[in-house]
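Partial complex: the chains shown occupy the same locations as in the complete assembly.
Per-chain residue numbering starts at 1, and chain names A and B are given in the order in which the chains are listed.
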Amino acid sequence: MVIVLKENPNPEQVKNLERWLAGMNITTRIIEGMSSTVMGLIGDTSRVEIELIRSLDVVESVQRIQEPYKRANRKFHKSDSVISVGDVKIGGGHFALIAGPCSVESREQIIGIAKDVAASGAQILRGGAFKPRTSPYAFQGLRGKGIELLVEAKKETGLKIITEIMEISQLPLFEEVDIIQVGARNMQNFELLKELGKCQKPILLKRGLSNTIQELLMSAEYIMSEGNENVILCERGIRTFETATRNTLDLSCVPVLNSQTHLPVIVDPSHGVGIADYVRPMSLAAVAAGADGLIIEVHNDPENALCDGLQSIKPDIFAELSAKINELILILRK
Amino acid sequence: MVIVLKENPNPEQVKNLERWLAGMNITTRIIEGMSSTVMGLIGDTSRVEIELIRSLDVVESVQRIQEPYKRANRKFHKSDSVISVGDVKIGGGHFALIAGPCSVESREQIIGIAKDVAASGAQILRGGAFKPRTSPYAFQGLRGKGIELLVEAKKETGLKIITEIMEISQLPLFEEVDIIQVGARNMQNFELLKELGKCQKPILLKRGLSNTIQELLMSAEYIMSEGNENVILCERGIRTFETATRNTLDLSCVPVLNSQTHLPVIVDPSHGVGIADYVRPMSLAAVAAGADGLIIEVHNDPENALCDGLQSIKPDIFAELSAKINELILILRK
């Protein structure tokens, strides 16, 4: 940590600061510049509260040198983490294809889609049971019943299943769920993260709409610091001024995360762009950027559905995309 | 709701759409433009899922005309809501001054500050018991003990008290808390909002870092739709590219909210700018913009605290600011 002191700092205040740091086993070295003074901190600063330092009268600014996350940090864990979901592996060269509908709607729907995506190469089935919706008047998901249907689809197809948790008290319902998803809106629901850190199930942690990559890693750290190291990170678009897409899919975060953490990184192009026509190119782009997996919304197209033709990835497009992804991976890994 | 159809829409698909809307008691009218066709919807569209419409093959874009919130909407509730917190009133011309430390740290600290801010004109005491912290290694608050100390301070000074809830299971601890705060990170924790909608305590709902004004109103609607209409909105800064301040305090949201909702709006300049020197001007600016109250972090300055002089608003500056705010209100209301 580097502390920049204000011009002509009060020597008494500087001494107080050094004494306080010494109490945390941190030594300091001062560099007098032309118009400012810099104090370098030597020791383990991960427990030093940067906001507290910043609030001191003598301090102009503070910069952390060490990353504030440890367990998620590649510096202390050089090789890629491989997360095992039964016999499916994610990370370290293992690519995971997750697919399924936005919401679980019915037994027929979820099993139908599950069979389709399994046939096309998906290893894991997604489907929302608890749905975070902006409006209280919108469909909130089948909740417990939705999880039961996912479990049925799992038994029928052998696919692993992933679904989103919204609240600690829902945890008992996730017994047979293979990966628990923490949605973007809950990325900083720290009480939930701590609770999930106490189980050993893989957690898919989605990046919040306006959260930095470092904050994503700090939220992973919350889970890991409680003992659960099975964390999969997921980029799903950030909020920017651009309105042509629902969110702005930040694919640069894939190589950034690959350099900063050993955890696997997957991409959700469906939520990232919000428009089905763009899911295919952005899926391929995510693979080329180095993602360890994709989570894609796939709808079935039953005869009696509202209007023939939802503008979403349909099973046939998903099948073609899945094959293309495999070709791409071969080229990239060569 | 206005639906723009794609060029040369499939008449069969258009009919399907109209039939489906008719089933929801919505009639349609078509306008054929030069190069596009617009379908206007007549009826109560608040339950129509805009995402679903947008996903249809024939649809190019959709625009909601009616606001999707009802109970929070000024159109259906013309006069200002006044929220009563015991004998303290907020909104409709009643200005509320809320002050106190970031975190409750000790009995002495909280009672000392409570007396100071009460003497300067604050009616409500703030203080964090459960602290949402980006890092799992940072101080997480005194939790239950912190609430007990706030209650003591309330008894000692007669101030009302407000503190933040982070999780539904904490609710029983809030018995004697006068206003329950929902922090920015929980603005879209819908399960929590629904639960808070079942009690009758005033809820201070903070705007999320990257949430739009409309999303803030939708979250208020979650609470109100369960029966609790005592919602106070709070602007506390949004996340932008600017790094000179911790967040960008969006004061324009005060007049925007004043025109769109009857709920009171207060401003948190301390979190909004993150730098004590800017709290005073931004407090005055918030008052001038039409806020119904302020929530300000005030620290005490005990002799033995770490380094003499935290760069935060101290009781004497708060006292001067409080007096100036009163003068300002007189001028503005004239």
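Please note the rule applied: a contact is a pair of C-beta atoms (placed from the backbone, for glycine too) under 8 Å apart; a residue touches a chain by one contact, two chains touch by 3 or more.
Every value quoted in this text rests on a predicted model; they were computed, and no experiment measured them.
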{"item": "Identical protein chains across the whole complex (2 displayed)", "value": "4"}
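One rule holds for everything that comes next: only the chains that are shown with their structure count from here on.
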{"item": "Residue ranges of chain B in contact with chain A within the complex", "value": "12-13, 16-17, 20, 46-47, 49, 52, 54-59, 68, 132-139, 166-169, 185-186, 188-192, 194, 208-210, 215, 218, 221-222, 225-226, 239, 276, 306-312"}
